[in-house]
Each structure stands twice: as structure tokens, then as C-alpha cells.
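With one protein chain withheld, the remaining protein chains of the complex are depicted in position.
Residue numbering begins at 1 within each chain, and the chains themselves are lettered A and B in the order written.
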Amino acid sequence: MLGRVGEQIASPLDTATDQMLADRAADGDLRAFEVLVRRYGPLMRVYATRILGSNDETDDVVQESFITAWQQLGTLADGRAVKSWLMRIVGRRSIDRLRARRLHVNIDDTDAPAPESHAPHVLAETLSQTEALAHVLAALPEEQRRCWTLRELADYSYGEIADELNLPASTVRGLLARARKTLLREMEDWR
Amino acid sequence: MTELTPADQRFVAFDLDDTEREQAGLNGHTLEQLSDYLDRGRVPAEKSIDDSPDCEIALRGLERLRRVQASLLELDLKRESLRDDNWIASILDNISLEARAGREIPLAHPSPTARLVITEGAVRGILREAGDRLENILVGRCVLVGDVSVPANPITIVVDATIFSGENIPMLAERLRQAMHSALGRYTELVVAAIDITVSDLYVAPKASVPDEQNR
Partner (left out) sequence: MTAVVPATDQLAAVVRRVSGVCAVYPAGPIVATAVNAALGAVTQRAHTMPTVLIEQRADGVRITAKIGIGATERSGDVCSRVHDAIAAHLLQSGNPPVAQIAVIVASIG
């Protein structure tokens, strides 16, 4: 009723700064909000999919995140930070999903490392390195992948990852180190 | 965990479990340290890293990982951008102006049981609209300062605007002020003492939008 996707006419808003868009959206401007959704929605979708390990729930998580963002935009003090603010919201929602999912699944199952993946060795011949990396990332144990994603896609510090995931900083450090080594080793194998 | 092939021996740092072996293979460093070193742009220079061929191999591996990771992200983003717009429509359909409605601003009516109001959100909307009708100016935040709920109470309006570079700022600001005054007169009964316009930024001519690099 209130929102219709605007026709794709070039508008000065399309190239407006994040701050301008965040300010206008905080004032209730749906068009400015739509530009933000278009600008950062794809990155948020990639991010949520990586954290969740599949795209089954990406639609829901990203939609909820934007609805939350719309409601809380007034609390964002600096509009220039809207991108990292959005990433934080979607990251948190994705992690919440994982926790909820885990209530239904045996904890040991989800925390167990994924079976040592030999797929990349085979795939390397047919897929580009890029695709192969996607497979290795997907095959990482859940906690490693989550830490890696927060670090690499959302620029979280070690401390922030620890806070977000409720883990000791030393554990985060260890998980990231393992993820890094696994990725490096797999890449070395593709050569 | 990992069977060591000859290739792996060339680069023992891939050993997942043994930090000592890792350090032995990297001139006393760990991969984590090398990764942090890269993050810092390799400054200040550390001789024990720069002079070690083993570290150099590892650094190259890390850089390659970053490159591949960046191109994976680019690929994923491209894929996401090619999706149809249904997901955007669904988001916009599910958000409510309610959340951004703000205060209620009264409109007069003779009946004692009538309560006619316009929301602050709607007023900000017409202020933006007034600006958007002008060329070469974009209106950002609009704040209604003062108690808008009291009829005839004078209020001030504070506006941030961005102007196309090269434009005459005082002239455009004056035009915007007039457009806003006339819109407020049409849609509200507010007594506006002043409209303060701050030109906060110079807006650069639009180019093709590159989403991820928009953020300064």
C-alpha cells in the first residue's frame, strides 16, 4: 500500500551520498530508503547467505533487517555510517537465525567440522578459482565460516566478533587462524 | 588431519594444529602475524618478514586469497544485482510510514469534536518535495524546531541541503526558502518564523552508480 517500487527513472537520489539518503529516510522518505535498499541490499544478501551457510532464509533475514532499519533509522547518529550499521543489523539477525535453528538441531551436529572437503580438488579443474573458493568457504565448519565472514565482509575487529558471537576473543583468534590456513591450503592445491 | 604431500612441505604453515611448525616454517612468525602485517600495508617494515623467502611465499598466498575473495564477492554481488525486484517490493510493502510519522500538527476546525492533524512526517515530505522540484539541489534532513502542537506558536525550520557544484548558493537557498514557505502555507497552519538552510555539501554531477564505492 505505501511502498511501490519506483519506476527506474534516473533520479538525483540514485547518486546521493549515504548521509543524504540516511537523513532523508530517517525523515520518512521511502524513495531514499529504496535507494539504500538497492545500494546495500545485494551486499547484505551475500553476507547473510554466507553466515547462514545457505540462501534458504536470506529473503526473510534481509527483509526483517530492512524493516528494523526503517524503524530505527532515527537512532543512527551519523548517516555516513549507514552501510556498516545495516551490515550489523543483518549480521545480528543472521546469527539469531542460526541460534534459533540450533535449538532444533543437535549441537554436536552443527559444530562438528564439515567432512574434510575433497570437492575443491576435483572442482578446481572445472571451476574458476573464484567458484572453488565459494565451495571451500561453504565447507568450512560453521563457526569458522561465521568468524571469517564477519571479519572479511563486515570488517569486524576480533573483539567485535567475540562480542557478537559470545565467544572468548582467544577462540575467535583461533577460529580465524584455522579458517585462514584451510583457505590458503586449498588454494595452494588448485595451482 | 592433513596428509603432508611434498607440496605441503614446501609450506608447512598450512599445518592446522602445530604452531611451532608454523613458526619454524615462517622465520618465527605465524600466518596471523603475516596477515596483520598485510592489513597494515607492510608498514612499518619488518626485516625478519621481508627478508624471508618463506614469508614471501606465504604473503603472496595471502594476497592471492584476498584477490580471489574480492572477485568472489564481486561475482556474488553481480548475481544478486541481477535478481528481479520482487524482494525490494516486498520490503517496501512491509514498512510503514507510521514509524517515521513524528508529531501531530493541528489544523483548525470549528467543531469541538473534530481533531484534524497533519503528521510531522507528511510536513517533512512536502518540504523535501519542494526542494526536489527545484533543479540542482537536494534537500536532506528537515527539522521542525518548536512546539508544533500549539496552534499559532511560531516555529523554526532547519534544513540541510546539498547543491550542485558551480551553482549560486545564496540564490538557490532563497528559492528553496520561498518554495518551502509556499508549501507550508498550502498544507499547514504553522506560523513559521524562519527557515534556516545549511548547505552542507557540494553535490557532484551524477555518474553511473557504483554501489560499493559510494561509501566514503
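Some notes on this structure:
Keep this in mind: a residue touches a chain if its C-beta (ideal position, glycine included) is under 8 Å from a C-beta of that chain, and two chains touch if they have at least 3 such contacts.
Model, not experiment: these values are computed from the prediction.
Touching the missing chain, out of A:Q63, A:S94 or A:T182, is residue A:Q63. In the complete complex, the hidden chain is touched by one of B:V43, B:L82, B:A114 or B:A152, namely B:A114.
In the full complex, chain B makes contact with the omitted chain through residues 90, 93-94, 96-98, 101, 104, 107-109, 111, 113-119, 121-122, 125-126, 129, 186-189.
Criterion: only the chains that are shown with their structure count from here on.
The geometric centre of chain A is 16 Å away from that of chain B, both derived from CA atoms.
Looking at the complex, you find that chain A touches chain B at residues 1-5, 10, 12-20, 23-24, 26-30, 33-34, 37-43, 45-46, 49, 59, 62-63, 66-67, 70-71, 73-74, 80, 83, 116, 129-130, 133-134, 137, 152-153, 173, 176-178, 180-185, 187-189. Those residues of chain B that touch chain A in the shared complex are 1-2, 7-8, 11, 13-16, 30-32, 35, 58, 61-62, 64-65, 68-69, 71-73, 75-77, 80-81, 85, 87-97, 99-102, 121, 124-125, 128, 132, 138-142, 160, 162, 201, 203-204, 206-207, 209, 211-212, 214-216.
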